[in-house]
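Just one protein chain is left out here, and the rest sit where they should.
Coming up: chain A.
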């Protein structure tokens, strides 16, 4: 065993790569939940995005088109969830589970001819001087564009929710849909848009996995990342910036665990692989333990069904 083989610089650089799929999915789910909808189908939307993006990128040779296709595909999938929960008033927990099971199956079906293929590689940021800096360069200035996009997306969501009128309306719908309806806001339309935004983000996260992180298609490759993203939203107390903190924390745990495997720590691989899931549980417990604060942060109408009695 040789711990000196673990380089802190490459650890931090790969941490961001490991965190970005979860970051993208979590920021989308945050918007969905802020509008009062609990979509448990993140895992299904992510893996569907992963295969949509993969197929599009392989067929066209362009990673950018891959990402666009992933966002569009998963948004379309989430629209099914939107119809179920918003028009047909189905239980959101059950509908989310259905979305996950359906998405996993559909992705496996679409992807079974695409295993073992390499996707086109994505360009990396290459700034003169900055990218060549020691330490800081590899950590901050030498990533693929999606990593910077994901951080900009968080900033955008933060700005939208906090400073724009539309963001305020979306939060109002999530806190009290009856009041928002009485004020004349289109509760259902707003929620459908929020669900589809969440779907698109989850799709991007999935495509990041299959196009950049792994990069390959394997069945069930998300391996619970969507569920971890759901836990991150709770961890972040529904605050956009904390999503970054949460996602990078999990990226760190994942990378550390992989590095420990690589240097041959005397713990079997299977037990090390449990780490991200166990940390998720621990974090969830810590964040939920203070019941008063937890209920203060969560959108008040989260998971409740809205039916206008007009």
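Here, contacts are C-beta pairs under 8 Å (C-beta built on N, C-alpha and C of every residue); 3 or more make two chains touch, one makes a residue touch a chain; residues count from 1.
Here is the rule we use: contacts and distances are computed from a predicted model.
**Q** Looking at what's absent rather than what's present, what does UniProt name the missing chain, "(Fe-S)-binding protein", "Sugar ABC transporter permease", "Cytochrome bo(3) ubiquinol oxidase subunit 4" or "tRNA 2-thiouridine synthesizing protein E"?
**A** "Sugar ABC transporter permease"
**Q** Identify the residue among A:64, A:151, A:169 or A:223 that touches the chain left out of the display.
**A** Result: among the candidates, A:223 touches the missing chain.
**Q** Which residue from A:149, A:185 or A:277 sits in contact with the chain not drawn here?
**A** Of these options, the touching residue for the absent chain is A:277.
**Q** Touching the absent chain: which residues on chain A qualify?
**A** Answer for chain A: residues 40, 80, 83-84, 88-91, 93-95, 97-99, 101-109, 112, 219, 223-224, 227-228, 230-231, 234, 268, 270-271, 273-274, 277-278, 280-281, 284-286, 288-289, 291, 294, 307 touch the chain left out.
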